[in-house]
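The complex is shown incomplete by one protein chain, all other protein chains being positioned as in the whole.
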Amino acid sequence: MSKPVIATTSLAGCFGCHMSILDIDERILQLFDLVEFNKSPIDDIKKFTKPVDIGIIEGGCCNSENVEVLKDFRKNCKILISLGECAIMGGLPALRNGIPVEECLHEAYIGGPTVQLNTKHILPNDDELPMLLDKVYPCHEIVKIDYYLPGCPPRADLIWDALVALITGDPLKLPYELIKFD
Amino acid sequence: MSKKITIEPVTRVEGHGKVTIHMDNNGNVYQTRLHIVEFRGFERFVQGRPYWEAPVLVQRLCGICPVSHHLAAAKALDVIVGAGTGEGLTPTGEKMRRLMHYGQFFQSHALHFFHLSSPDFLLVSTATPPSET
Amino acid sequence: MKDTVKQILKQYGSDRNRLMDILIDIQEQLGYIPKDAIDLLAANLGMSQVDVEQTISFYHFFSTKPRGKYAIYLNDSAVARMFGYDSVKRTFESEAGIKFGQVSDDGLIGLFNTACMGMSDQEPAAIINNKVFTRLTPYRVREIVKHMREGKAVEELMNESYGDGKNQLPSLRSIVSSNVRRKGMILGDDYEMGTVTKTRLTKMSPEAVIAEMKHSHIRGRGGAGFPTGLKWEFCRRSKGDKRYVICNADEGEPGTFKDRVILTEKPELVFEGMAVAGYAIGSDEGILYLRYEYRYMKDYLNEVLENMRKQNLLGKEIAGIEGFDFDIRIQYGAGAYVCGEESALLESLEGKRGEPRDKPPFPVEKGYLGMPTIVNNVETFGTAVKIVLNGGEWFTQFGTEDSTGTKILSISGDCMFPGVYEVDWGFNVEDMLDMVGAWEVQAVQVGGPSGTLIGSKEFHRTLGYSDLSTGGSMIIFGPQRNLLKDVVLNFMHFFIEESCGSCSTCRNMTQVMTNKLTKILNGKGVKSDLDDLQSWAKTLQASRCGLGQTAANPIVSSLKNFRHLYEALLQKDKDFDQGFDMEASVQASCNYVGRVPNFNHH
Partner (left out) sequence: MSNLAKFKIDGVECMAEAGKFIVEAARENGIFIPTLCNMPGVKPQGACRVCTVRINGRLMTACTTPIGDGMEIESNKPDLIDIRKSIVELLFVSGNHFCPACEKSGDCELQALGYLYQMMVPRYPYDFPLREVDASSPYIIKDQNRCIMCKRCIKSVKDEEGRSYFAFHNRGDKLEVVLDKVLGESMDKQTAEKAMESCPVGSILVKEKGFAKPIGTRKFDRKPIGSDVKL
């Protein structure tokens, strides 16, 4: 039976969850025996080259590109996992929710105390740029998500136990210390 | 009509990135762009939070260099609470900060070498063929 | 301002239990409750300022900002919206030049919405400076605002003739119609005030009175339906050096206005019923808790009480009965539906926020000021007089075995003759629709928003505590009504607005379920949404009071009886949609940077 295919992406996350995936340290070699990586920032595959079994999403959706990548993952992956607080509840970026997005742009490019250089008040405006959403959306409010691994970042052992259980079908017994929201 | 090549996401690095190469009709590159476009609005939504929460908030600017942002915020707090006049910061405190920062360098370099670039050097066969990149 | 507040404080003996009366007087004399008044109250009542503001900010009619020389409260209930609320609202806004929720710059006019004010049979209705205006039309509104600009007093704005029945009395002078369409033992004219007091109480012991009440099997008419005789008996047996008789005239359930009519046409019957209860449980103090929307009855009701005192039916040694003293005062609410719940009412009576209490203890053990207290509905007290007059046995011949006696219904909505009908319990819905002239009926809301929405397949059912229970509200909806948008959504917003917020379930779940309902109504619904609504509603059963426990009824009962209306709105091709709208979401940031949204850029 061919190895299950895994893909990962980081949307509006800080890449800390991917760092936590890599914190499984030497077990990454075991992981390469169990699974085959497809589209992911930690290898060179940039587009889905085959149907993927497990898609791991870090980060919520803060701009339009995040939404498109997330929908692309939903289309290509059988199972989607929300990894970390940002994917599950918007995380730290969601602290801007409720604040009009114009105020965030204004503070960063025009009104901020360290923005004297931007005399011509230039704002990021190019068709290639992703468009900022009105607020940060958790992934499961945009596409159907199958599993959730909380934490900021989720502990490496939690990711490891969950992945192995998912791949091998063994029952998942998560020790109390591993499920954390911080 | 100009032609464009998009490399997305930029891989084998820690963090997000996209490259677009813009060419004119006969294939000459007239502009190349590196896109790091993660605008979050920290400058605005940090306002109104208790100041001692700043280090814990801003360390989540980046998952690879959280310590750097944490220390930057800590130094800003030094000024606020008056510990920032050099001798105000105890030697141990200063050494703790350096140790934390070295820890991050060490972790980041090890990670980049062993996880991200070693496949090219050690397991050449498994490195993905250029056609798929 | 300071001396006004000081004078009011003195009038109520700086007693923090009378904070409601104190705040009402300040609001009426100054038009609002200024910050300095709050400071003064806090200092004199031994409370912190936020503690005073805690009560002020709970009630709809209290305001810490001026609400205009003419404060206009327009009823935005489901029934009002069926009979022209929108055009009346637009006219008010265009004439006054402001939006609802605002006060005009010159301070002349303030426009505010308010929940059902007990005028469902003559909508659209509004309260202006405590005077009620019914059957409003855009033309009438233009007249009213014109006269306001001419500085006319509120009474002069009423150029219609007074309403029917007792509404024409000089002390009432109200244009409200009583619309009594069908009389029975309560609304009938065959009773002469004082008969029971003089000829029955003088000969019966308190225990005998309670025995008759128990023998009649009468149950509370307010909606909860607790056996009244038992309640009185428990209260009589509870230890306490003082006992209280409270008449619940909060009548906040939308579509209910029968208490308004009973208090207008038969107030002496209600007050005598309170005296009977006082005699039965051994109490010398009765309080009528009247909703502030009925403030226009103040002078009239005081006059009735004064008259009863003169005839020795209230006050000392009533009807010569040795040791039987009993008097009644009126305590006004200030706009909070939840205060219809008996323990929330007691909290409000003690000058606090209307937050229901945990039970036990029940009010019959520890009620007003911690003393044994009975809280009964207006209609229940009226009925008690007839039971004591003719005996419990006589009473059981009316109605059914488990729902004895008659019930006064307030029927409104799409029917020829909205109004108040006194019928025997056991009356079925079909006959009721025939009685009020309602043909082609799509649905009937029985018991207001906390009741159930039934369709034609259920019209055979009968009114009674074991079948269709109601406090009196029956709203009829014709085929042209959009049940989900005009009725269910309106009722859910009512619960969001009226929840006291002190328990986690009702404070949050009403909003969460309403958001889901709105998503479905906007065409973003999927099948799983209906299952979610069904399962989420269960959490509300853990709420502390009836409001929370029934807050999901509009959705749950319409899902049960009108599921096809929901299914017609669901998206056929999707099984997942949380309502995310990309175009709408990027609009704000694109506008700010001056960019036209584009979605196919890579």
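Lettered A, B and C in written order, each chain numbered from 1.
Quick note on the criterion: a contact is a pair of C-beta atoms (placed from the backbone, for glycine too) under 8 Å apart; a residue touches a chain by one contact, two chains touch by 3 or more.
What you see is a predicted model; the values in this text were computed from it and never measured.
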| query | Touched by the hidden chain, which of the shown chains? | reply | A, B, C
| field | From C:282, C:501, C:546 or C:597, residue that would touch the chain that is not displayed | value | C:501
| note | Touch with the missing chain holds, among C:237, C:329 or C:538, for C:538
| Sole residue of C:13, C:46, C:101 or C:151 that reaches the chain not shown, by the stated touch rule | C:46
| note | Per the whole complex, from C:346, C:415 or C:509 the residue touching the absent chain is C:509
| query | What residue numbers in chain A mark contact with the hidden partner chain? | reply | 82, 85, 88-92, 94-95, 97-99, 135, 138, 140-141, 145, 147-150, 152, 174, 176-177, 179-182
| task | May I ask you to list the residues on chain B that touch the chain which is not drawn? | result | 48-50, 52-53, 56-57, 60, 81
| field | Contacts of chain C with the absent chain, listed as residue ranges | value | 46-51, 53-54, 57-58, 336, 353, 358, 360, 496-505, 507-512, 515, 532, 536, 538-539, 541-544, 578
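Just so it is clear, only the chains that are shown with their structure count from here on.
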| Of the other chains, whose C-alpha centre is the longest way from the centre of chain C? | B
| note | More Cb-Cb contact pairs, comparing A-C against A-B, go to A-B
| remark: Distance between the CA centroids of chain B and chain C (whole Å) is 60
| task | Could you please state the distance in Å, as a whole number, between where the Cα atoms of chain A are centred and where those of chain B are centred? | result | 16
| message | I need the residues of chain B touching at least two other chains; which ones are they? | response | 8
| Counting only residues that touch at least 2 other chains, which ones in chain C make the list? | 602
| request: Note which residues of chain A are touching chain C in the complex, please. | output: 64, 67, 100-102, 105-106, 123-125, 127-128, 131-135, 137, 140-144
| query | In the complex formed with chain B, which residues of chain A make contact? | reply | 9-10, 12-19, 22, 28, 32, 40-47, 49, 62-63, 65, 91-93, 95-96, 99, 101, 103-108, 112, 124, 128-130, 132, 152-153
| task | Within their complex, state which residues of chain B touch chain A. | result | 7-16, 20, 33, 35, 37-41, 43-47, 57, 60-64, 66, 111, 115-116, 119, 126-128, 132-133
